[in-house]
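Note sheet for the following structure.
Every protein chain but one is kept in place in this view of the complex.
Moving on, here comes chain A:
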Amino acid sequence: MKILATYNLKGGVGKTAAAVNLAYCAAQAGRRVLLWDLDPQAAATYYYRIEPGLDGGSKTIIRRKEDLERFIKASNYPTLDVIPADFSNREMDVLLTEVKKPGKRLAKIIKPLAEDYDIVLIDCAPSIAQVSESVFSAADALLIPVIPTPLSVRAYEQVEAFCQRNYADLRLLPFFSMADRRRQLHQQIIAEFPESYPAALASVIPYASVVEQMGTRRAPLGAYAAASEAARAYVSLWIEIEQRLRAG
């Protein structure tokens, strides 16, 4: 089982869209996937038409180390399950500070699912706090969407610096998201970024209205616009991620 997390310090960069679509792509490729929506906004949960809420809230998971299995809901797609978000996820930071070894708590909770899933994909809220650190400890790789703008690149650099200092073994896989090839600035950053960051993934997720339609369709792109450029970009992104994971 591999644990991946879509993460960025900056909000609105396409983390949830990436989590929802990559989970779908992985499941379509025959992987058994669990998407865990840690973001109290519950957008990933909403996209999959699942009611948000965990019986007993996050504290049952964090404090009592309750079996995650009972919170799992199947999505509308085979081999893709979801742990829905709960509004109490916003209190996770506080809850984690109350337990022993908070950094290792998420890894410990996820471990019993190793037989059931090939991929656990965590959709994180944009922050750098105790929850994020617990995710960093648990994850095999962070998938970091970056909008090709200077501010977004800067946010990535901050994450990278933090991880290098504290989580040197954690693999960072940045990729461009919401890229508008008509804009020269986007083109320029996309061209230059890999020179500074060779770990960057080559697939680029375009800015497209079809991605925005996920909110009204309440489904991953592949389910209603499989032939679109954006859907194909997510497929190619997933293939690239799998290759990187296989390469070790």
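Just so we're on the same page, a contact is a pair of C-beta atoms (placed from the backbone, for glycine too) under 8 Å apart; a residue touches a chain by one contact, two chains touch by 3 or more; residues count from 1.
Following the convention adopted for this analysis, contacts and distances are computed from a predicted model.
One chain of this complex is left out of the view, and of "ABC-type quaternary amine transporter", "CHAD domain-containing protein", "Extracellular solute-binding protein" or "Stage V sporulation protein AC", the protein name its UniProt record gives is "CHAD domain-containing protein". Of the listed residues A:49, A:154 or A:181, the one in contact with the hidden chain in the full complex is A:49. Among A:21, A:41, A:58 or A:79, the one in contact with the hidden chain is A:79. Considering A:114, A:129, A:226 or A:239, the position touching the chain not shown turns out to be A:114 (whole complex). Contact residues of chain A toward the unshown chain are 30-32, 49-51, 71-74, 76, 78-79, 81, 114-116, 118, 218.
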